[in-house]
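Got a structure here, written out as structure tokens. Questions coming.
Below is a slice of the complex: some chains, not all, each in place.
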Amino acid sequence: MKVGFIGLGAMGSAMASNLVAAGHTVTVWNRSAAACEPLASLGARVASTPERAAQGEVLCSMLANDRAVREVILDSGLLDAMDRGTVHVNHATISVALAQELAAEHARRGLDYVAAPVFGRPDMAAAAKLNILAAGKPAAIERVRPLLEAMGSKVWPLGEAPERASVAKIAGNFMLASAIESMAEVTALTRAYGVSAADFLEVMTNTLFASPAYQGYGRLIAEQRFKPAGFSLPLGFKDVGLAQAAAESARVPLPFAGVLRDSLLEAMAAGDEDLDWSALSLVAAKRAHLDEREGH
Amino acid sequence: MKVGFIGLGAMGSAMASNLVAAGHTVTVWNRSAAACEPLASLGARVASTPERAAQGEVLCSMLANDRAVREVILDSGLLDAMDRGTVHVNHATISVALAQELAAEHARRGLDYVAAPVFGRPDMAAAAKLNILAAGKPAAIERVRPLLEAMGSKVWPLGEAPERASVAKIAGNFMLASAIESMAEVTALTRAYGVSAADFLEVMTNTLFASPAYQGYGRLIAEQRFKPAGFSLPLGFKDVGLAQAAAESARVPLPFAGVLRDSLLEAMAAGDEDLDWSALSLVAAKRAHLDEREGH
């Protein structure tokens, strides 16, 4: 297929590479052009503007946040430059409100829109093992399915309204944040009684909680290895904010969100903005003054 | 080995059965004698008093809570009736304070004490697949290891101080409660945008959260199947209370505990005391008035 790909951060680059590897004709664009070079060396064409990347049958985009999506997709006039019938597959984690706005703006122009946020870190993107949520018209999803399957191990259709995929992605990240905070709090408790985070989490993450989320973040907490950040505290704060915004619009109380918000803010107030969000465990330990007790 | 077993609820019966099946000479006692019969038919001896059950090399007990342990083990004079050198293996989920008191009372009488709370429901106990935490003197743990291995798939030693196993068990249950509340809140959110709990949790519990805890409770939430309770709301409330009590003694703030406590109380205020604690999802849905919106 003729595909454009906009947004070549760590995730986008890996995803676009897999499209090239699967034999698709891929044209890439990125705000800072340097990120295009590795793709070019794999065989991708490099577009000088987003409009040129959007001339294929499908445009995929993987931008950082609401602001970037708004600038590059909505405010730039890009949609007006696309041919009717083109499918835009948006992989970014964005707000429910923006997902709804994007759906309307595409529909108005006869463009198809598929919301397709992903679960997985860059290494999983590189291995084409992402889990890809997909919301949009069934026909549009079917049309882009070969692309999604080239980038992920599984596609999870969630219905037609694009905000469904957004809210599911946001909800999934909220579960991750809750899992981290939960481990942060209980390991503060076990440590206070002499059971290290490593010993306790070894039990739990090999039994009841033997899953990628708990094993991955449990290891970071056990080893207190918060740098380099796989997903930084401010990104976590942003995503809890997306959950709160979606909850506000739909009038859904989310009591855990208030706790998560404050724990993340407290971590950031300490100046730790570059740490992984599993550094929530530092906040829980500090509240209990554990380091002082343990003689650090 | 000659073993006594006190406390034949659903868990204790299954555990004692496995000791019999492994060829040990087991003498059982239970407050209401009827529960002894199935064990007797498997070959266990039935004691008329706890003291008689405690005449072997090892006494195992699986009682319901602090109160039952205090009555049957401490206030009854049972410890005074046991021979020096006997090992008492306590499988109950009890408070850290009682664990410490029990350790001291056993030590004073030359009895060995192993705190060995378990993770697993009755079906796992029947299949000898429990995960068994163990804290106590290494020699005592080694002595009873054949018994533990007859009842569980894995033994997790956590050091010498018995409260270490208590706090780990309590912390594990706190992680379960947090996982349930997390699923309850986010599925209220996704439902408000048209994504059913079943569809959303299918994604999450087959990917990042593919673990027994999330799959088991996720299924109950997706199917709204809260009866019969595997673990009832009041038991959940009791265990969150054990976490708060341990946290109070050790001065460890636990922000999630406050949320869990109130959600459980709200569920119980609705008169749902006989429901499984995954019925926390009813509370989250009610706060958002989801049933009214969805036209139920």
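Just so it is clear, A and B label the chains in written order, and each chain counts residues from 1 on its own.
We adopt the following convention: a contact is a pair of C-beta atoms (placed from the backbone, for glycine too) under 8 Å apart; a residue touches a chain by one contact, two chains touch by 3 or more.
Here the structure is a predicted model, which is why all the values come from computation and not from measurement.
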item	value
Whole-assembly copy number, given 2 chains displayed	4
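As a convention for this text, only the chains that are shown with their structure count from here on.
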item	value
Gap in Å, rounded to a whole number, between the CA centres of chain B and chain A	36
Residue ranges of chain B touching chain A (in the complex, touch as defined)	96, 119, 131, 133, 154, 156, 158-159, 161, 163-164, 167-168, 170-172, 174-176, 178-179, 181-183, 185-190, 192-195, 199-200, 202-204, 207-214, 243, 246-247, 250-257, 259, 262-263, 284, 287-290
